[in-house]
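With one protein chain held back, the other chains of the complex are shown just where they sit.
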Amino acid sequence: MAYVAVSGGKEAIEESIKLLDYYKSGSDKDIEIEAIENKLGLLVDRVMSEAGLYSRTYAALALKQCEGSIEEAVFLLRAYRSTLARNYYTDTVNTDDMRVLRRISAAFKDIIGGQILGATYDYTHRLINFTNGESAAELHLAMQKKLAGQEPAEIVSCPRVSTGLKKEGLIDSFPQNDLNPHDVTVNMLEFPADRSARLQTLARADTGFISGLAYSSLRGFGQVHPTVGELRSGYVELCVPYPLSEGESVYIGEIMITEVECFNTADDKDQLKLAVGYGAVFGRNETKAIAMAVVDRELDSGGPHPAQNEEFVLTHGDSLEMNGFISHLKLPHYVTFQSKLDSVRKTRRPADE
Amino acid sequence: MCLNETPVLSVRQLCLRYGDGCSECQTSLEKNRCTVCGTVWAANDISLDVYPGEVLGIVGESGSGKTTLMRSLYFDFIPSSGTAVLSDYKSGRVNIWEASAAEQRLIRNTIMGMVYQNPLLGLRMNYSSASNIAEKIIAAGSRNASQIDERARELLQAVEMPVSRMSEPPRNFSGGMQQRVQISKALANNPALLLLDEVTTGLDLSVQARVLDLIRKIKARYGISILLVSHDLAVIRMLADRTIVMLDGKIVESGLTDQILEDPQHAYTQQLVHSLI
Partner (left out) sequence: MNSNYNYAFLDEGSKREIRRSVLKAVAIPGYQVPFGSRELPIGRGWGTGGIQLTLSLIGPADTLKVIDQGSDESVNAVNIKKFVGLCTDVETTNDTRKATLIQTRHRIPEIPLRNGQILVLQVPIPEPLRIVEPCEEATKKMHAEKDYAPMWLQLYESLVKYKKVTIPTEYPCMVEGRYMMNPSPIPKFDNPKLHRAECLYLFGAGREKKIYAIPPHTEVVSLAFDDIPFERESFAGKKCRLCGSENTYLDEIFDPQTGERFFQCSDTSYCQEVRRHVSE
């Protein structure tokens, strides 16, 4: 009978929620929201990207509320976002104008605008630092001091690596498409999916799911072995159309994103061309951005493998949907199980009964 | 067979190409590929008739377009142009390639039966043999389980399959038995036309002989029209009343089977016939 007891469900839930506090009571130290925002920045990035809501503070708040569970934090943000009316769509952002903090190309050594290694864990030795005891206050002060003496560099528009290849005709060029995107947060995703719907779905997808799919494609369940043509992360400015005068926009702030273009060879009648896969995510989640670009390309090419199947990829990677449906298995299924039992028993009775 | 009757099936000018084609295609073909634009003509201007009760054989090497023709007729492939009419479908007034998807499914399930070279294409390997046959009967509208059972049993007997194994899935069976299940499935709704695509290819010689014998019996018993594709002239000689010879997507010769075997006109046919002897 356990927890669906004919009565008592209400009390059980209340007690269960109280008991959650037990797990937070093991230490008398607290974590400030500000600390989560600034010291667990990559975690915050991942939560924002999977939630599809850019708010560092709310992401930190959500993480604190649920003991750092990514799926719970994404859930909290999504549920909150759902209550907000969508008042404006921003103008299309041209990432050429990004305030770049990191920019690399695995395709060319020299690229217009140059490569900037920026901050990355890629070249660190993964050795646990057992002291890990740097003083937050000292670090903060030292960095402030260092920055105070520097002039902010002017932002120069920096064309993407693919732009040159497009001019050469090696990459297909497409006409500018300014149609409104198919917004999957207000419309059901239908198949075959619009590319905007695909990219939005991939950008919000669970990091682990997308990475696993991309990995499967690299290992042979797919045909992509891409070159990272360009990975750039930095800040982009967001503007919304000014309601009172047409053609003008108002700056509302900036967000940090990571953008990736992967190049693959592809058939072009009896010659070859380069095909691009595109990935863009909130924050500094580089693996997800690359994986997204790989999967985007796989979906373009199509084929028999999981990563090439649009419906398979786009319907199974949403954190909320997958975790919700898996966890619903914990709900009582007494009625349905009783029915299954009935079916099983009926097949086991002698036929003449 | 009677050539004065209305054909069961008439195909006119079937083309199926891979590529956009160009104005020079027909004069610049190397085998079936246009040297100018690279378009491949898998089927190139195929016209034929199948008359009631006859077996029309189609012979040719792989890549000649035989299977393209068959799979187009069964709606697996979509032709680039051409018409096909069936006397049993709207009295032959409607091109079956222009029928709706639902109508095409009805045609597949009631007017035609197909036996593929590869049983994986024709059978549901995880369903019982009875269900494989039932699929057709259900698609034709029957909703009476005991009648479906009865019919499945009858058909399996007709193809000399042990009825005791009808609840087993075809994946448990040998290649020859799988072809028998496919044939019984194809016959489920008494179709006017049976399409046989290299049905004995890949089987042991003794098994081949038994399957061919079965097809002969079925023809005699049901008086069904058969379109039979094979690369093997021996199979054609055994079963076909008339024969069409295909090469590089085109028909190069056609006539009574005996006539083609005894007095081949086209150089390719001559080569084929000589290699048989």
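Letters A and B mark the chains in the order given here, with residues in each chain numbered from 1 onward.
Simple rule for what comes next: a contact is a pair of C-beta atoms (placed from the backbone, for glycine too) under 8 Å apart; a residue touches a chain by one contact, two chains touch by 3 or more.
The shown structure was predicted, so the numbers you read here are calculated from the model rather than taken from an experiment.
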| item | value |
| --- | --- |
| Contact partner of the left-out chain, one of A:Tyr54, A:Phe75 or A:Phe282 | A:Phe75 |
| Chain not shown: contacting residue from A:Ile13, A:Ala35 or A:Leu272 | A:Ile13 |
| Residue among B:Asn4, B:Thr27, B:Ser146 or B:Ser164 that touches the chain left out of view | B:Ser146 |
| Residues belonging to chain B that touch the chain removed from view | 100-102, 105, 127-128, 130-131, 134-135, 138-139, 143-148, 166-167 |
| Missing-partner contacts on chain A, residue numbers | 1, 3-10, 12-13, 75-76, 78-79, 81-85, 185-192, 311, 315, 320-321, 323-328, 331-336, 338-344, 346-347, 351 |
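The rule we apply is simple: only the chains that are shown with their structure count from here on.
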| item | value |
| --- | --- |
| Chain A and chain B, separation of their C-alpha mean positions in angstrom | 51 |
